[in-house]
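The complex appears here without one of its protein chains, the remainder shown in place.
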Amino acid sequence: MKITSNFDSGNIEIIKADDPADIQLAIRKDNQSDFYQWFHFRLNSPHPQMHKITLTNAAGSAYPDGWQDYQAVASYDRQTWFRVETEYDGKALIINHYPEAESVYFAYFAPYSYERHQDLLHQAQNDYNCQLIDLGETLDGRDMSLLVVGEPDDSKKKIWITARQHPGETMAEWFVEGLLDRLLDEDDGVARSLLAKAVFYIVPNMNPDGSVRGNLRTNAAGANLNREWQNPTLDRSPEVYLVRQKMLETGLDMFLDIHGDENLPYNFVAGAEGVPSYNEHMKQLEQDFKAALLAVTPEFQVKYGYDKDEPGQANLTVATSWVAEQFKCLAYTVEMPFKDNADLPDAAFGWSDIRSMKLGQDSLAAILQVVDKLR
Amino acid sequence: MKITSNFDSGNIEIIKADDPADIQLAIRKDNQSDFYQWFHFRLNSPHPQMHKITLTNAAGSAYPDGWQDYQAVASYDRQTWFRVETEYDGKALIINHYPEAESVYFAYFAPYSYERHQDLLHQAQNDYNCQLIDLGETLDGRDMSLLVVGEPDDSKKKIWITARQHPGETMAEWFVEGLLDRLLDEDDGVARSLLAKAVFYIVPNMNPDGSVRGNLRTNAAGANLNREWQNPTLDRSPEVYLVRQKMLETGLDMFLDIHGDENLPYNFVAGAEGVPSYNEHMKQLEQDFKAALLAVTPEFQVKYGYDKDEPGQANLTVATSWVAEQFKCLAYTVEMPFKDNADLPDAAFGWSDIRSMKLGQDSLAAILQVVDKLR
Amino acid sequence: MKITSNFDSGNIEIIKADDPADIQLAIRKDNQSDFYQWFHFRLNSPHPQMHKITLTNAAGSAYPDGWQDYQAVASYDRQTWFRVETEYDGKALIINHYPEAESVYFAYFAPYSYERHQDLLHQAQNDYNCQLIDLGETLDGRDMSLLVVGEPDDSKKKIWITARQHPGETMAEWFVEGLLDRLLDEDDGVARSLLAKAVFYIVPNMNPDGSVRGNLRTNAAGANLNREWQNPTLDRSPEVYLVRQKMLETGLDMFLDIHGDENLPYNFVAGAEGVPSYNEHMKQLEQDFKAALLAVTPEFQVKYGYDKDEPGQANLTVATSWVAEQFKCLAYTVEMPFKDNADLPDAAFGWSDIRSMKLGQDSLAAILQVVDKLR
Partner (left out) sequence: MKITSNFDSGNIEIIKADDPADIQLAIRKDNQSDFYQWFHFRLNSPHPQMHKITLTNAAGSAYPDGWQDYQAVASYDRQTWFRVETEYDGKALIINHYPEAESVYFAYFAPYSYERHQDLLHQAQNDYNCQLIDLGETLDGRDMSLLVVGEPDDSKKKIWITARQHPGETMAEWFVEGLLDRLLDEDDGVARSLLAKAVFYIVPNMNPDGSVRGNLRTNAAGANLNREWQNPTLDRSPEVYLVRQKMLETGLDMFLDIHGDENLPYNFVAGAEGVPSYNEHMKQLEQDFKAALLAVTPEFQVKYGYDKDEPGQANLTVATSWVAEQFKCLAYTVEMPFKDNADLPDAAFGWSDIRSMKLGQDSLAAILQVVDKLR
C-alpha cells in the first residue's frame, strides 16, 4: 500500500500508511503560509477491503466549517471524479472507501492541471478570434497568460474575467473553460451577440505557481493574491501586479472574479456595495445581472451568500473591490461550492467540474443581458 | 453531369440537365397535393465551372415570398450545410454555384433523414430516464413514435412537444434533437430541475411519411396535418389521430409545436389568443414564456411574427389552437426561419441545423421559468 | 406489440404477431426472385417477458445450412449489434429474446444503410486524395458510385475493389469502410506506400437498389449480379455493365470482390484457378497474397473455403472469374461469415461490423506485400 503526491497539485503528508483500516494523513500547509485545505493524493493498494483514510489535521484548516457535509472526490481514471463517503467529527476528516481499482486519486475537488491549463491557452489561441498575450512571469518562472477574445475596439465594452487567485479553487478554471468554449463557438448566438459588443480579457489561472504546488490560497511567496490588489509588487505578487497593470491599460467595464467557497453549498455572487464609489448605477447593474443569471440557470441563487459590506467598509485589497472602485463598474466575485449545490443536490458527483463548466457557459447569457448598460 | 433525388427526402424534377450553365429543374408537388417548396437533390458534375441551376416553378410554390432573400443550402460531405448564392427573379429561383467537389447536395434546408430519426429514438430509449412508445402506424406503414422523458407522476406537469407536422420543416426535428440532448444530460441543472417537476412527451417527427417522400407540408394522403386536429381520422390523418388520442389519455399542461416559417427571417412564437377559452392566466403564461426565452437567447425575438387572431377567431383545426382550447393551457407554435435570423445574420450558414438545436436547448430554460405556474 | 420493416433494408412478412410467446414471421423473397435469407425488422413490445420469434420459412431460404449454428443480431440503439439466442430446427429459425428496451431491431447481420453509404462517399470525396465518380444509374434511379483514391498514373498499378454485389452481405460494405478509412489516413505507412505505387478504384456498393429494398442477392430486376459479368445489359444489370465498362477503360492489375458467406464460419478467399488463362504467375500471386494476409491477422485462414474449380471450369459470369480471365491478374473473392469466425469466436458479437472493418484495414497490408509483383 502506498500514498503518493508527487504530481501536479499533489498535496499530502503521510503519518501512517501501513494498515488499510487506519491510514493517517495530514494536509500540508501552503508554502510560507499557515493556510491549508487543498489535498490531492494517490492511493495504491492491493487490498480488497474498506480503506479508512483520516485527514488528522482537518480542524486546523483554513475553513474547518467547510468539512461539514463535505464529501471528498475520487477518481480511478482521472476523468470522472465521484464523491466518496466522508465524515467530519470536529477534528478529523474521515474518508471511507472500498477501492474498485488498484490505484485511486483523492482530491478536495476535481483537479485542473497545469498541462490542461497550457492546452486551454494554446487551443484557444488557434481560434482566429482569440489572442494569447504573455503578461510576464510568476515567481517560479511560469507564464502569466491572458486570452483576449474579440477584436478590440474602443466602442466595445471591456469585460475582464479572472479565475483561481486561490489555486485550490479549481472549479474556477473549469468555469472559465466552459465560458471560453462557448465564447469561441461560432454557432452560438449569445457568443456572437456578445462579441459584437464586447471584448473579453480572460485570465484562466491567476496563480499557476500555487496551482502546481498544490496550495489552497497562496502563491510561491505565500501571498494571498486576493489581498494584494491595492499595492501589488513584482517581488511578492507579480501575478496581481501584471494583471492590474494590463487592466489599467485596456480599461474595464465589467469584472468577474471566479472563486470557490469552502462553506456554503450554493452558487452565489458577492458585489462591491462596500466600496466608496458604489452608486445606484452599479446597484442596478448588480440586480440586473443577478436576475439574468437566475433566468438562465437554477444552479444560481441569491438567497444564500456572504453578508454584505457596510457602505464604505469594503476591503480594497480584494480584486472585486479594487476593480469596482477603480473603474466604477459592475464587479462581482462568483463563488461556487466545494460541496454540492443544496438546491439541486447530486449525491454521486456533488458540485463538479462539468457543472462548473456549464455555469461558465450560462454566465455569458447573463452578461449579454447587461452588456448594453455597462457604461 | 447528372441530377438525382432517389434518396431520403429527395425531391426534384429534371427539365434540362445537359449544360452546366443552364440547368433547369422544377420542384415536384407533394403527393396528392398542390403544395410544393421543399427541394433536395444531388448534382454530380465533372465540370470545373460555375453551375447555374434554375428552379423554374418557384413562383407557384406554397410561399413564393419565401424565396425573397433566401439562400439555398448545399453540402459536399452531407454534414456541413452552407449557403450558396441564390436569387429570386419573381418567377424562378436561381442558384449559382461553382462546385468544389464532384458531387454536391442542394436542399431547402439541412435535411433530417429517417435513418437519423430512428437513431434519435433508439439512442434516447437507451437512457434510463426515457421510454420509447409506439403509438401506431402511418399510412405508409411507418411507426408513430413518442418519447416519454421522466418518471410519470400525477403531481408532475405534462409537457408535450411535437415537431415536423410539415415534413419539409426539418429545423423542427433538429430543434427536438437539441432539446432532447439537453433533457437527457444528467449534469444539466435545467434538465434536472425540469424533470423533478414535469414529464415530457415528445414526438420528434409527426409526419415520417411526408419526410421520407420529400414533401413540404403533407402526409402520404395529401393531408396538411396541421389542419386535422379537430377531426382526425385513421384513414386520412392517423398521425394526428394517434397523437391526439394519447394527449387525451395523459393530459397536457403545456404544448409546443415546432415549425419552420418560409417568409420571416426570425424566430418567433404564435399563441392561442384566438381560442374561445383564452383567458388572463394563459395570457400571463405566454408573456412569461416569451420573456424567459428572450432572457436566455438573442436568437429569439417578439417584434416580428404572425398577426394575432381576433378573440374567438382561431382555427381550431390547428394543433396549437386545438390543444389550447382542449386543455386550457399554454400552447405555442414555435417558428424558425428557412432563411436567416435577421437579428443575428450569418452569411455563411444562415439559420442552420446547429442553431436550431441550440434553440431547442435554450427553450428548456424558458420552460423551467414557467413550469410552476402551468396549472 | 408490433413488427415493422418499412425502413432501409427492412424485410419481413408478418404471419402472427399478437402473442409475445409465439410471434410468427416469414422472410420475404427478393423481388422478382426466389432467393431469400436477409431479414431486418423492428419489434415494439411493451411486454416484459421472453419473446419467441419464429421465422417459419427458414428451411426454404437460399442457404438453409446457413442457419446451423447461426445467431441473429439485434440492437437497441442501432449502433451496437449483439447476438441473440437463436436455434434452427431444420424447418424454422427461432429467436428467443427478452427485450431490455421498448423497441429492438433484429437483422441477419449489422445493416449498412443507404444514408451511411452516401455519407461514406461524400466524406471520402472531401479528401484531397479521393475522387467520387458517377458511373450512371441503377434501375431504381440510384447512383452507381466509384471512389478513386490516389493520383492516376500509368506507372501505377490499378487495384479494383467491389463490394456487396449481393446486397444482404452488408459486411462487405463495412469491410470497404475500414479499408477506405485506412487508405485515406495520411499517417499510415501502409496507405502511403500503397498510394505511391497504386491507384484504388473502389465501388463500396455494387447493388444499392437491392440494399435499400432489403434483398439478399438480387437487384431491382431480380438479377444476381454476380452471374452477369459476361454479358451485362443496361436493362437487367446496369450495375455490372457500368462498372465493367469502367474497368475496361482504366485497366486492372488486381481485383478483390467482397462478399459474405452464409455457411462457413470463417474468413477465406476464392480464386480464379478455374479460368482458362490461369497460370503460374497468378498462382504465385494468390499464394503470396494469402501468406501476407495470414501474417497480419489471425482472423484470416486458408484451411476452410470453397472447393477449387477444376482447370477451365470456372463460371465466367462471376465477377472474379471474368476479371481474372479478362485482365490475366490476381483476382479474389473475399468471403466473411454471417456467423462467427470459429477460429476466434466471440459469443457476444460473433463476426461483426467492427471486425469486418478491421479485416478491410488489414487487407491493405497484404496488398502492399504483392503490389510490386502484380504486373
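A, B and C are the chain letters, set down in written order, and residue numbers restart from 1 in every chain.
Just so we're on the same page, a residue touches a chain if its C-beta (ideal position, glycine included) is under 8 Å from a C-beta of that chain, and two chains touch if they have at least 3 such contacts.
Given the structure is predicted, the values throughout are model-derived calculations rather than measurements.
Although it is left out of the displayed model, the omitted chain contacts the following shown chains in the full complex: A, C. Across the entire complex, the residue among C:Leu234, C:Leu248 or C:Ala295 in touch with the chain not shown is C:Ala295.
Looking at A:Thr56, A:Ser113 or A:Thr250, the residue that reaches the missing chain in the full complex is A:Ser113.
Panel shows subunit C; residues 187-190, 192-193, 292, 295-299, 341, 344, 346, 349, 352, 354-355, 358, 365, 368-369 of it touch the chain omitted from the view. Within the complete assembly, residues 2, 4, 6-8, 42, 44, 75-79, 101-103, 105, 113-116, 118-119, 121-123, 125-126, 131-134, 137, 140-143 of subunit A touch the chain that is not shown.
One rule holds for everything that comes next: only the chains that are shown with their structure count from here on.
In terms of inter-chain touching, the protein chains here are arranged end to end in an open line. The best fit of Cα atoms from subunit A onto subunit C calls for a rotation angle of 180°, in steps of 5. Each chain gets one centre point, the mean of its Cα atoms, and the points for subunit A and subunit B are 41 Å apart.
As a whole-number value, the distance joining the C-alpha centres of subunit A and subunit C reads 55 Å. Averaged Cα coordinates give subunit B a centre that lies 37 Å from the centre of subunit C.
Counting only residues that touch two or more partner chains, subunit B has none.
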